[in-house]
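Missing here is one protein chain; the remaining ones are kept as they sit in the complex.
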Amino acid sequence: MKNTFGSDLSLTIFGESHGWAVGAVLDGMAAGVPVDEEFLAACMDKRRARGDGLSTPRVEADTVQFLSGVVNGHTTGTAIALMIENQNTRSGDYAKTADLLRPGHADYTAYAKYHGFQDARGGGHFSGRVTAALVAGGAVVLGALNRAGIDITTHIAECAGIADTRFALDDAAQLSAQVEALASKPEGFAVLDETVEDPMKTAIRAAGAEGDSVGGMLETAILGLPAGIGEPYFDSVESEIAHLAFSIPAVKGIEFGTGFGFAEMRGSEANDAFRMTPEGAVVTATNHNAGVNGGIANGMPVVFRTVIKPTPSIYKQQDTVDYIAKKDAQLSIQGRHDPCIVPRAAIVQTCAAALAVGDLLTARYGEAWMTRPTTFRKENE
Amino acid sequence: MKNTFGSDLSLTIFGESHGWAVGAVLDGMAAGVPVDEEFLAACMDKRRARGDGLSTPRVEADTVQFLSGVVNGHTTGTAIALMIENQNTRSGDYAKTADLLRPGHADYTAYAKYHGFQDARGGGHFSGRVTAALVAGGAVVLGALNRAGIDITTHIAECAGIADTRFALDDAAQLSAQVEALASKPEGFAVLDETVEDPMKTAIRAAGAEGDSVGGMLETAILGLPAGIGEPYFDSVESEIAHLAFSIPAVKGIEFGTGFGFAEMRGSEANDAFRMTPEGAVVTATNHNAGVNGGIANGMPVVFRTVIKPTPSIYKQQDTVDYIAKKDAQLSIQGRHDPCIVPRAAIVQTCAAALAVGDLLTARYGEAWMTRPTTFRKENE
Amino acid sequence: MKNTFGSDLSLTIFGESHGWAVGAVLDGMAAGVPVDEEFLAACMDKRRARGDGLSTPRVEADTVQFLSGVVNGHTTGTAIALMIENQNTRSGDYAKTADLLRPGHADYTAYAKYHGFQDARGGGHFSGRVTAALVAGGAVVLGALNRAGIDITTHIAECAGIADTRFALDDAAQLSAQVEALASKPEGFAVLDETVEDPMKTAIRAAGAEGDSVGGMLETAILGLPAGIGEPYFDSVESEIAHLAFSIPAVKGIEFGTGFGFAEMRGSEANDAFRMTPEGAVVTATNHNAGVNGGIANGMPVVFRTVIKPTPSIYKQQDTVDYIAKKDAQLSIQGRHDPCIVPRAAIVQTCAAALAVGDLLTARYGEAWMTRPTTFRKENE
Partner (left out) sequence: MKNTFGSDLSLTIFGESHGWAVGAVLDGMAAGVPVDEEFLAACMDKRRARGDGLSTPRVEADTVQFLSGVVNGHTTGTAIALMIENQNTRSGDYAKTADLLRPGHADYTAYAKYHGFQDARGGGHFSGRVTAALVAGGAVVLGALNRAGIDITTHIAECAGIADTRFALDDAAQLSAQVEALASKPEGFAVLDETVEDPMKTAIRAAGAEGDSVGGMLETAILGLPAGIGEPYFDSVESEIAHLAFSIPAVKGIEFGTGFGFAEMRGSEANDAFRMTPEGAVVTATNHNAGVNGGIANGMPVVFRTVIKPTPSIYKQQDTVDYIAKKDAQLSIQGRHDPCIVPRAAIVQTCAAALAVGDLLTARYGEAWMTRPTTFRKENE
């Protein structure tokens, strides 16, 4: 279905940038799962624009309002509808250039698909603003996953050509320390190596000052996923995560573990040797396969990276087409835009992964992982 | 669903390496679509092992038998069930090492998921042999796509560290010529630059001779996809293709167009300028976004690359675990294996893409693209 | 999925009786479909309580607010989110008897399923109020169906033991006249035989005055459904309609055409003979099978009846259980209730049928029936 993902735990998203609200319906949460408004607000805050030269000056409170499914801080077991009202909209900015297709944007494909009936204001349904609904819905699931012993964290692996330290794929202890360190960072610019933060910010602002934008990479780690989750083919862990990752605007590639590095490896290097721990658990000595063998989690950390293309909205003049006049034209984009969306997209990717993992867990365990998370956690440690 | 992909045009796969048969049910094909047995056989032949030192000595005829849904060379409009019987099975090879988890394989995850009830013979359901069913089903769809003016082709972009020429992302005419050249190659080793074929084969055989294996990359081009196909979020063209690509065993990464190269680009470079053709069609001057804007096809070629990890089955001795004895062990894999599956996987990727595209077309046009392909083709030229 | 119906054209509903709002997300409508607010309001009005002794004194305006997907009176092609705020809620009425399970209601099953976390106020998600969302979403589809030449109408076939005239199953011309006559009735008490209206109303009020309630039957006709819609098995016209009909609270049975009367017929009576019209169209001489052969529409009118059980909320004292105290108890229900929901349920059934038909049409024709309804209408006349 077009705006619905997941079969056992599903999210349906809706909304346009300048419409009444963006929002989502999260269906399949068991009854009695705590919905921590503070945690939710913290997730929303990570996605929020700050008007600090790094992101768009369109700053909104992004308060999540539950229309149904949550009473007294707990899920009721029925569909959870939530919305985030759109408050700070300046549609006038867009009207001026409505006929000029913005390169790298969905203006042309929207015409092709919706024959002119699309809501063109602010990018409409294509706006990154819709990801606020994805974060809100995903954060509810993420809270439940945390209680069941599963952590998901994303950091900026690369931005404007500047690379952060990578997650320690082959060292589970160090990876856990990295994930913990990121959790203690209060604010939304998630890097492992603090010395790259300022250079990245400087590079973003420099691009913005030139009316241009930059891209980057995000890296996500999922810890605590029990062995046995996922399916051999169409519902493989990788398929589900990739499906959702490509639903995030600007993602144009994804790789798991050693990823594209596998192309130049031999099997004897690429295979992760199995080892038995003193406690009798099976682990792998390395983790090139990123915790997934044959589509199914093997209990090791799942690590993946996505590439985020540079924000297509730039102020520099560009060649384009006037779709109504049917002729070539020049465009200088107005409006308020991010010179880089990589920092804000990190929490979106975390929440997208939470939805994929939540759906796969529910397929195997039904509601049990949600209704008895402590038991579930102990059985899988 | 676990073994089903697609909602409007769906494929359900089944089978184990050493069971009675592998097969599939393809549902959603309109009535009256020609099923060209010769074309089907040619697709199956591309995936077939040849016992030539490049692939496994397990050579099978791979005849596709239709159990339902096809009469007199045409679809009847009801579910198409097909099977490929398993003939050449030597389960004994596996029994010897059944307790030793093969690194890089799904042996351990199968234990975790199926508690010892999995069919372990020859990798069971995890065997690459199941992709024969995916090819058979996908080839039926691919034939229908071809009639509707849509071509899909895959070549070996890299193998054993040796790179083929890339598809001409920014030159639609040259790309068409490349696709045509590949179509005229009779046999299953698909490279654009013929001078890399022998070096690749030599490198594969060399790895095999050492009891090792190699990985590589595949690149697929989809030509003729009409603008407007796909959805902004969960059913984006990229999401659907990636979902299926990660269902192919050994795929660990995928990128569209410029892919991971976007990380170091600026928006002014990454955006594909729109231009108007003399005939009044909108095209892009470059094609970094690989024919997809905002999840929706823009009419330009869709190009993507996947990375294929080295075959995990190698003869070299490896560290592992004896799962039953619960202790560390050493393993030397027996059986018959491919030192490189990249060449055989090319047609699998083509057919997986065909399934994704077929599902998206049917969502938008219902059965019309199948029942009136010539009309459809003309309207989209 | 729990709160989602349909694959090509899907409705996701949410809301609790005393929560912030009830609502729905309708996904899969093509772009550019007119959304007639007046028609929508008329449909909502038919479901609305009137406080006239026939229905609950809880009277609400039931204004449908579109959160997304509709701009300038037309669909944008993206997900349509709509909500109806809850205004007139008196939760106090319920708090008094929260521990006493109301017979015939979902109080006990809600405890069994949601472990006490359900929103118990006013029946929560089980409240008939949620059908307002079903009507709102269904009415958008119904408007599109009407433009494509398909009419759906429901009347009160029986109420409090008093029977209305039945739809003329075997006389298409008379049936059309009946449907037309119902359309011209301005208000929400849909009967064919006007002489039964007052007796029915009197009987309902009499039951209400005794603190009791009555049941009845609804009969729905679908005219203009093109031959060829539906599938032989799981997506048969009957399966889809029945699935949705049983989603309407209080429906406990459904029959198509001659329905349960078939049990005592012979094949020679039950078969509908085919006849050729002078214009070369195939029709049936009788319509026992209600326009469906082998799960697929044959072009004749589809007629079905559902039974609506008496409203379980009655003021009479009843035996029940105190679920918290774990002992038998007596209950006299407070609150505001309908002595009969049959009249209000008529439009709910019409809209449920519209959703089923819309999903089936989209599966076959994609968006074409919505984007070119006039062409579609002509081709199917």
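Read from first to last, the chains carry the letters A, B and C; within each, the first residue is number 1.
Quick note on the criterion: a contact is a pair of C-beta atoms (placed from the backbone, for glycine too) under 8 Å apart; a residue touches a chain by one contact, two chains touch by 3 or more.
None of these values were measured; they are calculated from a predicted model.
Q: Can you tell me which of C:63, C:165 or C:318 touches the chain that was removed from the display?
A: Here the residue in touch with the unshown chain is C:318.
Q: With the missing chain put back, one of C:105, C:185 or C:205 would touch it. Which one?
A: Within the whole complex, the residue contacting the unshown chain is C:105.
Q: Please give every residue of chain C in contact with the chain that is not shown.
A: 1-5, 7, 13, 101, 103-110, 112-113, 125-126, 130, 158, 161, 207, 212-217, 226-228, 230-236, 238-240, 242-247, 249, 251-276, 280, 282, 284-285, 288-290, 292-299, 307-314, 316, 318-321, 323, 326-328, 363
Q: Which positions on chain A touch the chain that was left off?
A: 7-8, 78, 232, 362-368
Q: Which residues does chain B use to touch the chain missing from this display?
A: These residues of chain B touch the chain that is not shown: 1-4, 7, 10, 12-16, 19-23, 25, 27-28, 31-32, 65-69, 71, 74-81, 83, 113-119, 124-125, 371.
Criterion: only the chains that are shown with their structure count from here on.
Q: Give me the two chains with the most inter-chain contact pairs.
A: Contact tally peaks for the chain pair A-B.
Q: From chain C, which chain is the farthest off, judged by mean CA positions?
A: Ranked by distance of C-alpha centres from chain C, the top chain is B.
Q: When chain A touches chain C, do the two copies use mostly the same residue numbers, with over half shared, or different ones?
A: same
Q: On a C-alpha centroid basis, what's the spacing between chain B and chain C, in Å?
A: 45
Q: For chain A versus chain B, what separation do you get between their C-alpha means, in angstrom?
A: Computed value for the inter-centroid distance: 26 Å.
Q: Roughly how many whole angstrom separate the Cα centroids of chain A and chain C?
A: 39
Q: Which chain A residues touch at least two other chains?
A: In chain A, 1-4, 7, 13, 113, 125 touch at least two other chains.
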